[in-house]
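Missing here: one protein chain of the complex. Every other protein chain is in place.
The letters A, B, C and D name the chains in turn, as written, and every chain counts its residues from 1.
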Amino acid sequence: MSIEMTLQRTPDGSARSLAESAARRDPRAEPAIVRVAIITLAIAFLSIFVVLPLVVVFVEAFGRGVVAYLSALADPEAWSAIRLTLGVAAVSVGTNLVFGLAAAWAITKFDFPGKTFLITLIDLPFSVSPVISGLVFVLLFGAQGFLGPWLQDHDLQILFAFPGIALATIFVTFPFVARALIPLMQEQGTQEEEAAISLGASGLQTFFRVTLPNIKWGVLYGVLLCNARAMGEFGAVSVVSGHIRGETNTMPLLVEILYNEYQMVASFAIASLLAMLALITLIAKTILERNIDGDMPHDD
Amino acid sequence: MTIEARGVVKSFGAFKALDGVDLKVANGELLALLGPSGSGKTTLLRIIAGLEWPDAGEILFDGENALDRGARERHVGFVFQHYALFRHMNVFENVAFGLRVQPRRIRKTEAQIRARVKELLDLVQLDWLADRYPSQLSGGQRQRIALARALAIEPRILLLDEPFGALDAKVRKELRQWLRTLHHSINVTSIFVTHDQEEALEVAHRVVVMDKGRIEQVGSPSDVYDSPATAFVHGFIGESIMLPVEVTGGAVHLNGRPLDIAVEGGAAGASTLFVRRHDMLIGPADSGTLHGAVTHVRSFGPVQRAEIALTEGSTIEIDAPRDRELRIGDRVGLKPRHYRIFAGG
Amino acid sequence: MTIEARGVVKSFGAFKALDGVDLKVANGELLALLGPSGSGKTTLLRIIAGLEWPDAGEILFDGENALDRGARERHVGFVFQHYALFRHMNVFENVAFGLRVQPRRIRKTEAQIRARVKELLDLVQLDWLADRYPSQLSGGQRQRIALARALAIEPRILLLDEPFGALDAKVRKELRQWLRTLHHSINVTSIFVTHDQEEALEVAHRVVVMDKGRIEQVGSPSDVYDSPATAFVHGFIGESIMLPVEVTGGAVHLNGRPLDIAVEGGAAGASTLFVRRHDMLIGPADSGTLHGAVTHVRSFGPVQRAEIALTEGSTIEIDAPRDRELRIGDRVGLKPRHYRIFAGG
Amino acid sequence: ADVSLLNVSYDPTRELYVEFNRAFAASYQKETGKSVEIKQSHGGSGAQARSVMDGLQADVVTLALAYDIDAIAGRGLLDKEWQKRLPQNAAPYTSTIVFLVRKGNPKGIKDWDDLLKSGVDVITPNPKTSGGARWNYLAAWGYQLKKTGSADKARQFVADLYKHVPVLDTGARGATVTFVERGVGDVLLAWENEAYLALKEFGKEKFEIISPSLSILAEPPVAVVDRVVAKKGTQAAAEAYLKYWYTKEGQEIAARNFYRPRDPDVAKSYADAFAKLDLFTIDDVFGGWTKAQKDHFGEGGIFDQIYKN
């Protein structure tokens, strides 16, 4: 709504003299020179730091033609990496979704002491170095770690296998769904739920019929970001993966490996898949944001 | 159904929101809870609805303890100040919600639900809005849909938290009469919260005046208006002139000068004289017991409102009939027709 | 300083927010802009303040063109409905802002600024709040700080956009008198916007009634109340009974039955009869020219309000003195003391 | 597959083991009738050893230096005497350290001393993480020590050398990529096989190999991880796998991938492929890996001291 306000207030350069003097004197507008300078700076900055790296990925990926690109993707190792990545992402998104919903419910619908602290703990993985995220699981499950000997006795492989990679990824993507939901649900308050309960709905009915439909875009938004990060995680996975070809290499790891094997096209081909995923995520996110806004009643 | 609250106490942290509230609501009554912001009106309503639990005290529905039942089981229709309509459901589904979530064995068939919702939408005169979403409704329409939704479950009690609080003055006035008529036709024991005295007095059978978590007075609209029980009620309801007086030796003194009015109530010492604006009769300078000069006059409508600087020091506003025109500078004499004296400055 | 608007037109897209507004405000006058939501009050005020430019027309301050100056140079004090206080500054700094951003050559010294702010805070009686932040103030206090801030630059004109719009009823009423007194003491040409007629009538010297981007009437409070120029003004100001009538052959007909009242104004054909509630005199069933039965009565305060179902079909509400008690079911006769007839259904 | 082996190896052996695994699988199938599948893991030698210690289920480790396998043995995963279980110190192929320079050798680099010429940027990975880098370091040290006979001079030489290093990659392969792909530096200190591979991948018209007058004999060792094979029951296959290195076919594969074969016959037939230069061994000059590691790369060792100042 304020976007439209800005829209209205931004001078449209219409020719009449009154409008012109309005444009000159709009108390919320900068002089044209400043305006142009700011826009130029912003575009230049974003182009250099964001657009160009993205372009590089695609240029390199398609540098030797589409055939080379496709054959790079047809490689069984690429497939195995894609499968693993999808599997890991599915598991982390799934668990973090359940957790995120539970955490958001507990935090936003009830009052209890230590809320900020709890939110901080949930946020923590966000700013923990991915390397440390991997390291903690090595310390926990490694052969020399706390649980290592016990795991080995029971023949359980966690590190350097799917569970370890999934755990590290879950850790890294832990806050995403909860973070997307908490502010949204905080803003929505508890009145609709109270209304539902007083109309005779059970807890589950209230959740599925009232809460969930209201936050569905937020949920999707969190899931998208969680998924993007889960598929793209490098540092943490690198520490716990073991780099077994065709087995424990995720797509980002394969990017590095292929890069190190002078297979630039293949490397950038996988990278371009990930970049594409990122772009799709962003497009979906942009659409969702509009939906989330649309869901919010502005008028009461 | 009757409602009874006994010694209800509720604190938030160190703050006492309700401080021993006793209240009885008769079957089919329409009761207004009136009080300034923060006086505990919403809290009391939420406790009756089962959305909040008291720290002490009892709530009885038809003499039975209600506190061991949750909001879900109390069958109370609650209308929230900001409506709390389900944003993602259209009007029809909003109203149908309470019917759809009933336990399967007593749930109505789809056809029955449709019929009932239709009936309710007719009742609130908004059947043509069935397919709209809440965001496409005006405030007054939302309010009425919220009411229809609350009525759908055939509540034994209807609780309305500032039903018109979020509406603009014009719409509020229109809905007052509508609510009165509606209550007449459904005849469910109802409590509604408001901080607008005019609304309370005009709509309700009885009015409960609250302040600081306590009930100050319960009575019919004319009771609380004409015979306020406490200084607070007198000051809060209607527009009153308040003068600081001293009651000594059976006489009322204003600024040391005795007034020609009888001591009323048990007041003694520093007290306050309360007079309704229209109960302050105005006459020539040599009449009455208070004297002063007119400093400002506005005249429109049935009365003229005059600001009068008393020789005793205060400035008061009175409402006089328009039969005799007042002018700035006129010296006048005043005498209260009805008045109350309450102890305390 | 005088303000004059000449033929001011302002459109937003296809929508005409102001449609040829002419207005003169005298020096030192306190003028109220009154009108329903969307009638263009804020737009007019913003154009005068230099926050918006008209598509056509002129704005003159003391006869000089104001349109070629920006908001910065107009020296207009503007008080926003939602105060627009600077959240990150305390009360003192908010009020001092206008002084601190003055061009260096005319800027006051720190000591002078402090003295001036102190003086202004005294004026609005809030000097004890100097160190608080806006979020720590009540609505009424914020409003007064916003006013003090606007006054700091010694504006030649003071514009207030719904100064009390966001306050609750009680506080609004308290501030009315305060605003009147304040204006009296600073005596700056002021325009304030409101959609509360009581406020406009009680506070302003003159009232401008707007509707749909046009001025419907300009006049003193009693002018607009007692002699509304248009049907809109009559309906908008004060509480009116409106009855659809037919004016034919020099007589007024309600539902085909001629009424015993003179045709007033130039109305002919389908028209509307406007009567103030308190101007509808009530008497025994055989008196008057309209007849009906009492269906509801509320009596408190100086009058009793009765709902009467007319035999002619409509239901009206009237205000009668309390000298004769009305009861539900009473059959009564009615006769308008004052009334207006305007053409159109 | 009937048997599945995991070979945890270091960076530059990626291409080598592709070919070797294929040949071994065929041969094993023929001899035993069982199919075998070999999985590979590559990375910096130290990091790879760390993973094995932390529980990566490697049947065999084929790392850049004995020290890393010693570290694994230190955790009890295999016999401390592992190096005696296979011929030639359990190093079935050897290599050495050479220089890769840009075509035409614009900076005129002929021998170790030329690396210190001003304006010469040297690319070598981080000895803390890369096996290859340690060989590079030791080769430089050994050259200077042999030339001057002074440990102090050697130390000074190495310290000066690292002042010419603008990038320290974590692995040998990373360093190669930096040099050939990113165009950083004038000379890459590289495994001989790595240098040849770069020539093959990027063309003789871009780079050339310079062999210094003296270098080190690098012996990348291989070993079966006893604990793992015992658990997985893959001991026979794992041992067969490593023994296959010592066959003619194995040695040929090493030679074809620019590793110097141990087998004299194979060596002779590939004599032209490798430059003739004098090689010293780590035992000769440094008294074995354990000592070299402790003196040079351990905590507070000489390398740390170089980067202290």
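Here is the rule we use: a residue touches a chain if its C-beta (ideal position, glycine included) is under 8 Å from a C-beta of that chain, and two chains touch if they have at least 3 such contacts.
Here is the rule we go by: contacts and distances are computed from a predicted model.
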Inset, instruction - Look at the options "Dihydroorotate dehydrogenase electron transfer subunit", "Ion-translocating oxidoreductase complex subunit A", "K+/H+ antiporter subunit F" or "Sulfate transport system permease protein CysT" and return the one that UniProt uses as the protein name of the missing chain. - result: "Sulfate transport system permease protein CysT"
Inset, instruction - For the chain that is not shown, enumerate the shown chains it touches in the whole assembly. - result: A, B, C, D
Legend entry - Full-complex contact with the absent chain, from C:Gly35, C:Gly57 or C:Gly77: C:Gly77
Legend entry - Touch criterion as defined above, residue of A:Asn214, A:Ser241 or A:Ser267 at the omitted chain: A:Ser267
Inset, instruction - Check the options D:Val8, D:Ala25, D:Met53 or D:Val266 and report the residue that touches the missing chain. - result: D:Met53
Legend entry - Of A:Gly200, A:Gly222 or A:Pro252, the residue in touch with the unshown chain: A:Pro252
Legend entry - Contacting the left-out chain in the complete assembly, out of A:Leu70, A:Leu212 or A:Ile283: A:Ile283
Legend entry - Residue numbers in chain C that touch the chain omitted from display: 49-51, 70-72, 74-78, 80, 82, 84-89, 97-98, 100-102, 133-135, 142, 149-150, 152-153
Legend entry - chain D residues that touch the omitted chain in the full complex: 44, 46-47, 49-50, 53, 71, 126, 128-129, 165-170, 178, 181-184, 299, 304, 307-308
Legend entry - Interface residues of chain A (partner: the chain not displayed): 2-3, 5-7, 9-10, 27-31, 35, 38-39, 41-43, 45-46, 48-54, 56-57, 60, 95, 98-99, 101-103, 105-107, 109-114, 116-132, 135-140, 144-146, 167, 170-171, 174, 190, 193-194, 197, 202-203, 206-207, 225, 228-229, 231-235, 238-239, 251-253, 255-256, 259, 267-268, 271, 274-275, 277-279, 281-283, 285-286
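Following the convention adopted for this analysis, only the chains that are shown with their structure count from here on.
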Legend entry - Set of chains adjacent to chain A and to chain C: B
Legend entry - Where chain C and chain D are represented by their mean Cα positions, the distance between them in whole Å: 90
Legend entry - Distance from chain B to chain A - Cα centre to Cα centre, in angstrom: 51
Inset, instruction - Determine the centre-to-centre distance between chain B and chain C, using the mean Cα coordinates as centres, and give it in whole Å. - result: 26
Inset, instruction - Please list all residues of chain A that touch 2 or more other chains. - result: none
Inset, instruction - Two or more other chains in contact with one residue: find those residues in chain B. - result: none
Inset, instruction - Chain touch graph shape: choose line, ring, star, complete or other and state it. - result: other
Inset, instruction - Name, in rising order, each residue of chain D that touches chain A in their complex. - result: 6, 8, 11, 14-15, 39-43, 48, 51, 53-57, 75, 171, 173-174, 177, 181, 201-202, 231
Inset, instruction - Enumerate the contact residues on chain A facing chain C in the complex. - result: 8, 16, 18-19, 21-22, 24-25, 27
Inset, instruction - Quick one: which bits of chain A touch chain D in the complex? Just the residue numbers, please. - result: 138, 141-145, 148, 151-152, 155, 157, 159-160, 242-247, 257, 259-262, 264
